Every structure is written in C-alpha cells, then in structure tokens.
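Complex shown without one protein chain; remaining protein chains in place.
Right, chain A next:
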Amino acid sequence: MDEALLRSLTPGVLAILVRRGADFAAAEDAVQEALIEAVRTWPADPPRDPKGWLVTVAWRKFLDAARSDSARRRREDLVEEEPPPGPAPSVDDTLQLYFLCAHPSLTPSSAVALTLRAVGGLTTRQIAQAYLVPEATMAQRISRAKRTVSGVRFDRPGDVSTVLRVLYLVFNEGYSGDVDLAAEAIRLTRQLAASIDHPEVAGLLALMLLHHARRASRTAPDGSLVPLAEQDRRRWDTASIAEGIGILQTALARDRLGEFQAQAAIAALHADAPTAEQTDWVQIVEWYDELTRLTDSPVVRLNRAVAVGEADGPRAGLAALAALDDAVPRRAAVEAYLRERDGDPVTAARLYAEAARRAPNLAERDHLTRQAARLNALLSH
C-alpha cells in the first residue's frame, strides 16, 4: 500500500469534514481513525477512489463519536445522515490547516506534533516514537494542542513564517524511530509550496533539499560525523541539489529576500563546489552578511566567522569571532578550528576539549573529543 499517497490525502479529507461543520478536534480524531482503518483494510481491498473512501469512513467515524458522546448531543443538530455537499475544498483549505497547526498560541513542540498528525497524517504512535516519548504523553500533547486552537477561526489567513519555523524544527530532528522526519518535513514543505506562492517557502524547500542531498555523506558507517570538507562529494544526491538550486533561483529572482533563501544560497554554494578547496568562500561571506542583516543572530555571526576564516585567513576569522560572547553554542569549537589553522595547536587542543564538554549531542561530542585527541597525540611526540 502506498502510505505516502494515503498521508498526502489527509489534509484534504480533514478540510472536507471541517467544511461540513465538524469541529476541528473531532474531525481530526475521525480522520486519524479512518487512516488507521485504511492501513488495515486497503492491502486486501483497495478502494477505487481512495479520497472518497477516506471521506466516507471519516465522516461515519465522526458521526459515531458525536452520537456516542451524550455531552455532545447538541452538536447532533448540526450533523445529518446525508451531509450537505459543501463547497469543494481547495488548496486554500490545506493552507489553513498549516496555519492552524502552527498557530502562535501553541508551544513549538505542540505545533510540531499537531502538524505531523493533522497535516502529515502520522499516527500518534509514530510521532511518539520519533520524539522518544511515551505514546500516552504524545496523545495528551496533541489533544491539548487541539484544545488550544479550538477557538481559532479556520478561515483566517495566518502567518506563513510560523509555519516555516515548525517545518524547519521537524526537518532538524532528522531520523529516529520508523519515521524519517527530514523526508517528512520535505514532503510537507513541498505540499505547502504547492498551496502558497511565497519566496521564503521556496527558500526553505530549497534549503531542505540541499541539506538532505548531503545526508548520506555526513556520517561515517560507524556513525561518526564527517565534516563538510572531508565528505565524499560523489555521494551527494545530484538530482536533489539540482532541484534545490532551481527552486532557489526562481525564488531569488523575485527579489524578496528572507533568511531561508539566504541560508539556501549558502548551502547551494557548498553544493556547487566540486572540491572543498574550490568553495567560493568570498560569496559565502557576502551571504552571511545578508543573513546578519536579516536576523542578527549570534549563531549566524559564528558561522560567518568560519567563512571569513576560509576567505581571508584564520586571523581574520578570529577577529570576527572576538565580538561574540563565550556562551554562544559551538563558539569554542569554531575558535579551536581557527587556532589550529593559525598554528597554535596547544590552544586548539584545549578549546576542542572544552567544546566537547559543552557539545549538545553525542556525535558532536565524539567528533570534538577526537579532534582534541588528534592534536594531543601530535603534541606529545
């Protein structure tokens, strides 16, 4: 059975139920039940019209739930056996679902969970496994999120930047459990790009494609990190890179620059270089200048210092780093790299060890510890 097809139908089916007068929370539950039934019955008995099947089953589930819940009896006035045809759901409905699930009243983790379920069509169990929390906890997180947005009007346009932040969070979570969240984020961003014409949506999609193209080369078979300069570029996914660059160029031509387009431009310059040595660092620094202008985040300035170090030498990189607070994550790792290139392995080894102690994840910690060990071995000879 084509699970991707099944899940791509989710937002459209949900929108039809909401258009027919079902409230969002109940409709969402009904669609989830219909999806589970589809997974169970379609392999043996595939429907001719998958979407029609889902709408029929989800609507029946919704009616059953409304009837069995005596507290909801008043709502039965609304639901009739023969549903009104209602206006045909359009791509706008899908867009409204994205806005609702990323509503600013939700915490980031709630918005992520609700988006993956209501728009992505993942089950609560799959989402719980992906985020390594118990299924009961994830079920509560989702039902609270639905309560939070229950008063939000479905037909109001939302802020696309909140949606992009949620999708970016999903993408960065990568891969755990049986769901590839990076691939799911790309699918959802692609679907969003089909419903709204916005250069930053295109920018985020391009950024994801360009990053994802390098995924296979980013880790060694033993799970250790491979830095960009050492990656086997033959393993990069050229089709994905070409698609990302094409989408980015179209977006940039509209002359409405935003942070995702700028980040994608940097990723494109890396992806374009046949060897690490041929990387156009001068242009990358210029894009970091744009990004600094757009966001002025310390993380951007840290990455800019790396690029300056490559473009103008480690001294210039260290000078760019000087203004940054010690508390900025990964600052010690960047300084260690620049110190080593500047011919100071003693300081570099000390800073790598410090960076390892402050690393936010195991792969990075192990990578930085190995860097410190490599320098210490050199120094002891």
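Basically, a residue touches a chain if its C-beta (ideal position, glycine included) is under 8 Å from a C-beta of that chain, and two chains touch if they have at least 3 such contacts; residues count from 1.
FYI, contacts and distances are computed from a predicted model.
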{"item": "Listed names \"Sn-glycerol-3-phosphate ABC transporter ATP-binding protein UgpC\", \"YCII-related domain-containing protein\", \"Acyl-CoA dehydrogenase family protein\" or \"Ni,Fe-hydrogenase III large subunit\", matching UniProt entry of the absent chain", "value": "\"YCII-related domain-containing protein\""}
{"item": "Option from A:His103, A:Arg117, A:His211 or A:Arg301 whose C-beta touches the chain left out", "value": "A:His211"}
{"item": "Residue touching the undisplayed chain, where the options are A:Arg20, A:Lys61, A:Arg141 or A:Arg304", "value": "A:Arg141"}
{"item": "Among A:Thr41, A:Thr56, A:Ser109 or A:Thr292, the residue in touch with the chain that has been omitted", "value": "A:Ser109"}
{"item": "Which of A:Leu228, A:Ala242, A:Val346 or A:Ala377 contacts the chain that the document leaves out", "value": "A:Leu228"}
{"item": "Interface with the unshown chain - residue positions in chain A", "value": "107-110, 112-113, 131-134, 136-138, 140-142, 144, 169, 172-176, 211, 225, 228, 270, 299, 303, 330, 359-365"}
